[in-house]
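The complex appears here without one of its protein chains, the remainder shown in place.
Naming follows writing order (A and B), and every chain is counted from residue 1.
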Amino acid sequence: MTSELFLQYIFAGLTYGIIYAIVAIGFNIIYNTTGIINFAQGEFVMLGGMIAISLNPLMPLPLAIVLAVLITMVVGALIEIVFIRWLDKPSVLRLIIITIGISILIREAALHIWGEGVRSLPYFIGNEVSSVSIFGTRISPQVLWVMGVCTIMVILLSLFFRYTLMGQKMQACAANRTAATLCGINTRNMVTLSFMLSAGIGALAGCVMSPITYTEYGGGTGLAIKGFTVAIMGGLGNSMGAVAAGLLLGLLEAFSVSVVPLAFQDAISIAILLIILFVRPQGLFGRSETAGLREF
Amino acid sequence: MKQFLPLAGLAVLLVCVQLLTQWTGTTYYLTQLTMSAYYSVVIIGLCLLMGYAGQISLGHAGFFAIGGYMSAMLTTRNLITFQDQDWMVLLDKIGFLAARQDLYGEAILSFQPWAAAIIAVGLAGVIAFIIGIPVLKLKGHYLAMATLGFGIIVFRVFLASEIFGEADGISEVPGFTLLPGVTVTGSFGARVSNYYIAWTLVVVAMVMLINLINSRVGRALRAIHGAEEAANATGIDTAGYKLKTFVLSAVMAAVAGVFLTHYNGGIGPSEAGVMKSVRYVALVAVGGMANIWGALSMGVILNFLSLRGFFGSYDDAVFGAILIVIMLFAPEGLLRLNLVAKFKKMFSGGSRK
Partner (left out) sequence: MTILEITGLNKSFGGLQAVQDVGFGVEEHRIKAVIGPNGAGKTTLFNLISGTLPLDSGSVVFRGEEIQGMEPYRIAGRGLARTYQNIKLFPGMTALENVMVGRHTRSRAGFVAGMLNLPGTRGEEKRIREKSLEFLELLEIGHLADIEAGSLAFGQQRAVEFARALAAEPAMLLLDEPAAGLNMNETAEVGRLISKIRDLGITVLLVEHDMSLVMDISDEIVVLSFGQKIAEDLPAAIQQNREVIRIYLGDENA
């Protein structure tokens, strides 16, 4: 393998990896505040991309993206308010089925609004042939956009959770819901907020990745499975673990292209998911005592 | 024997429906009723797993597809070029092979449908067993994701494999002669007989499941579902029972896959898709989880409407909406009335007097 090809694989792996990490963090945010795995997580990414693509002809690209993210956040909030909020102690099975149903409805709505075709946003800078040179290899500037935006999102999120009152309230909910309620935190609003946040970051990732990976109505399921794989690899609820695991999975996938046919790519990452679930359900970096398996 | 009264009622209803279609000249409905019957076999098997053993599976379309695809592949693959090899001679000797001619008169040597069906169903059972050992140790979201992952892998493998026809699937699957004169086939003249073949399979499956639910095993399954730790301490091999139920429901799905593939004359990758698995779960949920009569009736009604194109292009959306509405407003199922429990009570009351 030439060093140039090697670097190409590295960049491809990191690009996809950081996107998986964002989806995984979306899972984590909702899981931490509610204990729910939101099976519709991948649909937020698709929705963000699709809305931005539709808005783009009407307004400048940055505005279209901001609006798309906001609209997706509203969708996230509505999902929580309409379907989750008022349920009284729902069973895990019930929540699984409800979020699966939501993901189907979003996907089918997208199919009827945008059709089956593959769409994409234009490149933020230049076009598909423009490239920049890094370490002697040429890569698309959009790759830098993806990595840059996603990295900033990860940093902002960790700052948000660590230093803002709202973030700390959400963390309190995650640690102990009853205690948080007793301290006067409106845990229900925190749950709504967690759905909005996770919809928002998913939508933004969906926008920046759209020029390279394209957007289609059914794209959410694959992303959700990979995002979940990453969330499990990193240890459910552990967002720094998710970043490390996301990059790892992205690189693994990128390099497996030379060994495994493209059609079996998804099968590979799912096989990784299954193996991790069987062997180390607490994640690659977690300790077995903190594994949440018994909570269900 | 009172728990079989509704089955007798079902049998009468089936005959009435058939006669009705004959009188009104609407026998084309029988085609969708036949297909719905096969799907119902998957659904009642999944009902045993979800409602009684309490384990969700989002990968049951995978087992259906393994049955259908294996059977289709084995009965259509022309092995004539291998006919002099030792293993072929051996297969021929034990009666696994059948020679026929295709539409253009070319000689085809492939697996006999019976042999293909046994291999296909056996394979599904073995895969369920191997997958089930680690998967069933998981609970809740983890179990759901793991079975979903399994379903996607099966889908991808069929979609990407040349031997399984990739995106086109496998067509021109021959009929499956169960007994002399009784053939599972989609040919026009066999519509009525196939309606009865399919529903006989359903009734046999129902009898066996009702027996099972009312047996020592069914009691153990409900105990596991209700309080797993106590069930284990009472002497029930909880892991073993879950695994056996998983394998049983996978085998039922595979049997349905084999029959429907021979009936349709082919199978495509959409049968293995995630949406199919979700649909099966939806139908069990609508029927009321631990209610095989609910699962059967909802399975037949909704599949029939879906196959008739009643929901148009909103087919998947309808099932998604059904899932949400049922889980939000009637998690116990649409038929709140738990017929099985009721008949069990009648039975236990009757036999003690």
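Just so we're on the same page, a contact is a pair of C-beta atoms (placed from the backbone, for glycine too) under 8 Å apart; a residue touches a chain by one contact, two chains touch by 3 or more.
For clarity, every value in this text was computed on a predicted model and none was experimentally measured.
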Displayed chains contacted by the hidden chain, counting the whole assembly:
B
Looking at B:A11, B:M88, B:A190 or B:L212, which residue reaches the missing chain?
B:L212
Please pick, from B:V184, B:I236, B:A250 or B:L283, the residue that touches the omitted chain in the full complex.
B:I236
Kindly state which of the options B:H60, B:R222, B:K242 or B:H262 is in contact with the chain not pictured.
B:R222
What is the set of chain B residues that contact the non-displayed chain in the whole complex?
208-209, 211-212, 215-220, 222-223, 226-227, 229-239, 244, 248, 345, 348-349, 351-352
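As a convention for this text, only the chains that are shown with their structure count from here on.
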Whole-Å distance, chain A centre to chain B centre, using C-alpha means?
35
Can you name the residues of chain A that touch chain B in the complex?
37, 39, 83, 87, 90-94, 96-98, 100-105, 107-109, 112, 221, 225, 228, 232, 261, 263-264, 266-267, 270-271, 273-274, 277-278, 281, 293, 296
Can you list the residues on chain B that touch chain A in the complex?
56, 58, 134-135, 137-142, 144-146, 148-150, 152-153, 156-157, 159-160, 274-275, 278, 281-282, 285, 313-314, 316-317, 319-324, 327-328, 331
